[in-house]
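Shown next, in structure tokens, is the structure this report addresses.
Complex shown without one protein chain; remaining protein chains in place.
Letters A, B, C and D mark the chains in the order given here, with residues in each chain numbered from 1 onward.
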Amino acid sequence: MLSIDILLNAIVTGILLGSVYASLALGLGITFGILHIPNIAHPTLVVAGAFFVYTLTQWGLDPIVAAVIGLVPFYLLGVVLYAFYSAVFERKGGANVLQSLTLFFGLSLVIEILLSLGFGSELKSVSVSYIGSSLKIGILTVPYRLLIPALLAPVTIAAVWLYLSRTSSGTAIRAVAHEERALSIAGLNPASVKRHAFGIATATAVIAGAALIMVGPIEPFAGRFQIGRVFAIVVLAGMGSIPGSLVIAIIIGIAEALVSSYLNPSWSPGVAFAILLLGLALRPQGLFGAAR
Amino acid sequence: FAQDKPIRVGASVSLTGPLASTKNGQIGYELWRDDVNAAGGLLDRKVELVIYDDQSSAANVPAIYSKLVDVDACDVLFSPYGANLSAPVMPFIKQRDLFMIGMFGLAGNDVAKHDKFFHSGPWGPNSGRDWARGFFDLAKAQGVKKIAIINADLEFSKNAAKGGAEVAKEYGMEVVFNQSYPPNTSDFSSMIRNINAGDPEAIFIASYPADSTAIIRGVKEIGISDKVKLFGGAMIGPQYGALLGSLGPELNGLVNSHTFVPEPTMQTPAIKSFFDRYTPIAVKQGVDPLGFYIPPFYYVAGQLAAAAITGSKSVDPAKMAAFLHANAVDTIAGKIAFNEIGDWKERRVLMVQLRGIKGNDLEQFRNPGHQVILDPPSLKTGDLAAPYNKARAS
Amino acid sequence: MKKNSLLFLAGVIIVLALGFLMPWLLRNPFYFFAGYVVLQYVTIATGWNILGGYAGYINFGAAGFFGAGVYLSAFLFTTFGLPLPLCILAAAIVGAILGVLMGYLTLRIQGVYFAIATLGLVVVLETIVHNISGLGGASGMAVYGPRPPAWSPGPSQYNFTVMVVIAVASVALARWVEISWIGRGLRAVRASEDAAECSGVPTLRLKLVACALSGAVLAAAGAPYPFYTSFVEPVTAFSLIIGLNAIAMPLIGGTRTWVGPVIGALLLASVQQIATVTISSELNILFVGAVLIAFVAFAPGGISDLFGRNKGRARP
Amino acid sequence: MTEPVLSLKGVEKRFGSFRALGPVDLDVGAGERLGIIGPNGSGKTTLINCITGVYRPDGGSVFFEGRDISHLQAHKRARMGIARSFQIPRPFTGMTVFENLLVPLDYCHIEGSKHDRASSVLASVGLSARVSDPSEKLTQLELRKLELARALVGNPKVLIADEAMAGLSEEEIDEVLAILFALNRSGVAVIMIEHIMHAVMRFSERVVCFETGRLIASGTSSEIAEHPLVQKVYFGE
Partner (left out) sequence: MNRLIIENLSAGYGAVSVLRKVSLELNESEMVALLGMNGNGKSTLLNCILGFVRASAGRIVLEWNGKNTDLTKLQPHEIVRLGLSIVPEGRRLVPNISVEDNLKLAGSNPLVRDRMKQNLAYCFETFPLLLERRRQIASTMSGGQQQLLAIARSLMTAPKIIIIDEPSVGLAPIVVRDVLNAITQLREKSNMTILMAEQSFFQAIDVSSRAYVLAHGSIQREFKRSDGEIAHDEIRRAMLGAH
């Protein structure tokens, strides 16, 4: 069974899956990695994004087009969520990790239930012409169902990363978590910078949602299964290293695919975390993070 | 009528959490309740349902059933959905000697062997091992020698796969590939490649809805050998409207287990009337509009309880149980007789082949001919189309 | 100080006495089923708080320790027929060992990384259980508990009493940690690790002690669970809900003293139990979500902060 | 000079490729009052971190009472008698002033009543009125005093005060100096790092000056004040 085509195909599948994981983790990379808000509700927001995409595809739109349309409402949703978050914590001056976690946990319960009331708890999936066929290159068979979502990730990640590292509002976003007052001193409104960042993070959820629902069907509670993996990716990448998270996600994807192919798929959920624990033990600051 | 204390029937249903897609069963309970009450109740007493949400978690079950029994004073209990959620309640009913109808828990009473427990589902005796036997009977008839088995790492699928492997052995088939995969696996391409490498003639799959979709799509993407005669077996999902609708023609050729399909051998006025009333409610609640798999048997559970109560003229667990053990009961799913541990005496799990599906319209599934019954022979409405690749293309 | 300890001791004796007497006074078993869950969460919240509250290291992996306790005790009971108290003890020991291992692996890193690493523990343990057929794997394993001893009227009451004892022991342990030099060291670590180290506090060793104690309590909380449900399966033993409740409850009650987690667990677990059997619909979870949000919004320091100052602190 | 209590041999510390400190050789005599000056970024705080064990030096050894302590963790060094205050005060928040002092007492194996010891040290730095206040409530001066008190309470043999007087007024500086002098009289070696020149000059028996991580001059207060190199790099005259 150790044939070269199985190995190659496993690696390619791993890369594609990893790339989808990176999509899921991108928003968390901003809220948790950069703003240090442990937004445990992010995977649920991704599921909400998937349902948004699902709804539009029912009217005959392509999922990617639907995701692009979703950017604006999800950006606004993020802005509203952050406004709520900051309103809750304003009087206290700031939230600690514990309180934020609890708040976002509560929020994710609420979103899950709203989704399940709105869409029912049945699995929903999208059917598009390219889903179900594959690209064949030599011995490689690459399903479009994975390929298309996997291509979304590098594009979005590159866009977000360029925005964060090359523009001044990107610098402001990177700065705000560390020293809010530095922004005020610069004549920038820290609250609106954070709202904006949260909006961007939430907007990425709709892209990730499109990727998720193209890969396979989803139901309102599907986000729970992703929480661990996306946090692992953000942390291993070194909190806030956006390109790093793509690399880590792909490493995890490949490892999972190899374990499935050669060992047994039932061991693969442990893989992301075995990598996480190992990574943290060897390089506590994350693979791409600067020493802190 | 009004003076008497109502008969209370208690159940927990997974309204939320991963098993929430089974909550359409509750409509079955409610239709039954409305029907009995419209017909004057049982023993001249009204029937009242007490239903709690177990959030798909076994941890909630003990307290819920104690509440149902000790606080709400229910006379009859329906179990939660499936074996994992039912397991916590088995010692409880055994120890308290209570009467319960089991809901879709495969082999749920095999350990406890409680004599007041009755399955509403058509698993039949030895269900842990035998319930998917139909698939292997078909395979044997096709002369299959090599079989591959894969299953989700969840209770139901695991039992199905384990039973399947035993039956395969019994029939002298070689299991060339046998692997389980974790829940929520979304890509099966490497597994399908590994299966192809083993060159099987039949593939038995025990999966849950999300993976069922991924497997069917994966097969389409990666391709599968023309030697494969049977594909499917114990896939949960292609019984539900959601998957039938989203996969549509991709399902053609699949041979899969089922509990009810609208084929001529099963269609009766009673069950037709059930679905006529079920569908509008389901549409309103946003649950599966077809509801073939689960809801009829929730109605059946009610009918079993009703028969036990009226037959024994009491709500005494021992008398009710004695009646069900002694008498076969007419239900919308046919006549049911029970063995000593509450299994149906006769296995009535269907193996159906999906055929002639065009487009994603759900209404076509209400017509015969799309879910052809291959097994059991008593209900058979057609012959297997094989190999899979050919059946798929048709 | 002295007076407080005497009061606490009196409280412990009263609660223990109630734990043994209640089953004879209150006939309805439902309260013992529900009460068991509430007490289980009191123990979980208390155990979590030893590391999370006192030392400020947030553990997402409470379910990992809990599940380890559940499976260990189920295994020991079904294969060796070990009596429940020994199962609990064994679970506590294994929990402590797991805690130390976890600590060694991740404690050198700062808080937030530690938190995420603990998330991993749950998944790794769950994967292992899934792949060991002796533990029933995904299908789970039925556990038919022992007959309760004569002094208890029934199994649900017996489980309840056992849980009372575990909860009281855990709270007493947490209180001792809090007022002793260990608690002081941990609070120093929480404020500034460097400053603590330069004051002679062996920070790593102290954190390992906290990990061990916390792990022991969390695992002990899981030990009677197989007998409560008569059945164990990985999904519920390693449930995300346990990990999140372990965090939410101390937060709602307050993390600085032992009282906080107790109050938080009593409150939130009761609300959850009541909601389950009253609001029987999706709205139940919606309600729990709303309660969490409301608490964070309106009582961010926890309930114990709402009532006056911290008690039980050394004053000259 | 008396027998050195603390002795550094070739101690060096790099951050990446940037050498922040060393190699440095330095002896501190028992009961000595040593002042350390140097421009910003010259490596003074880094030196302290190497002595106390917060950083592991990249080269060289640190000896305490003749014993090589380079491999010991910070808390072991603290228990041996090396105490420090932090440039930016780091009170143990969430604890009272009194409890702040109990921490070193708990862990440094001090004989006798902890209660009395803590009270007398708090009195000696003038924080008696604040004993049961939470440390979050202290003013800047009080925080500095608390830093000192916490360092003193464990009966150290060497006390390192990292800019304990920055931001204090003249009167407050006098107060802190008095505390340090009193401590020194009881036989404790005091290392004072400070930019407030007159305080350093008044206090120190010996002053050393750092520049870009190296020790460039050493001598009495007046020698240092006259030292041409020091004048150039530090006073800028």
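Criterion: contacts are C-beta pairs under 8 Å (C-beta built on N, C-alpha and C of every residue); 3 or more make two chains touch, one makes a residue touch a chain.
Nothing here was measured: the structure is a model prediction, and the numbers come from that model.
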Original post:
So which of the visible chains would the left-out chain be touching?
Top reply: A, D
Original post:
In the complete assembly, which of A:L61, A:V80, A:L114 or A:L188 touches the absent chain?
Top reply: A:L188
Subject >> Residues of chain A in contact with the chain not shown >> reply: 168-169, 171-172, 174-175, 178-179, 181-190, 290, 292
Original post:
For chain D, which residues reach the chain that was dropped from this view?
Top reply: 15, 37-42, 45, 87, 139-141, 163, 166-172, 195-197, 233-236
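The rule is short, and it goes like this: only the chains that are shown with their structure count from here on.
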Subject >> chain B and chain C: spacing of chain centres that average the CA atoms, whole Å >> reply: 38
**OP:** Determine the centre-to-centre distance between chain A and chain C, using the mean Cα coordinates as centres, and give it in whole Å.
**Re:** 31
Original post:
Where the centres are mean C-alpha positions, what is the separation of chain B from chain D, in Å?
Top reply: 75
Original post:
Out of chain C, which residues touch more than one other chain, so two or more?
Top reply: 127, 130, 282, 285
Original post:
Hey, what residues on chain B touch two or more of the other chains?
Top reply: 16, 153, 180, 182
Original post:
Pairwise, which chains touch?
Top reply: A-B, A-C, B-C, C-D
**OP:** Using the touch rule from the top, collect the residues of chain A that touch chain C in their complex.
**Re:** 36, 38, 88-89, 92, 95, 97-99, 101-103, 105-110, 112-114, 116-117, 224, 227-228, 231-232, 234-235, 239, 264, 266-267, 269-270, 272-274, 276-277, 280-281, 284-286, 292
Original post:
In the complex formed with chain A, which residues of chain B make contact?
Top reply: 16-18, 20-21, 23, 153, 179-187, 189-191, 193-194, 197, 209-210, 213-214, 217-218, 220-223, 237, 240-243, 246-248, 250, 285-288, 360
**OP:** Give every residue of chain B touching chain C within the complex, in rising order.
**Re:** 15-16, 51-55, 57-64, 66-67, 69-71, 83-84, 87-88, 90-92, 95, 111, 153-155, 158-159, 180, 182
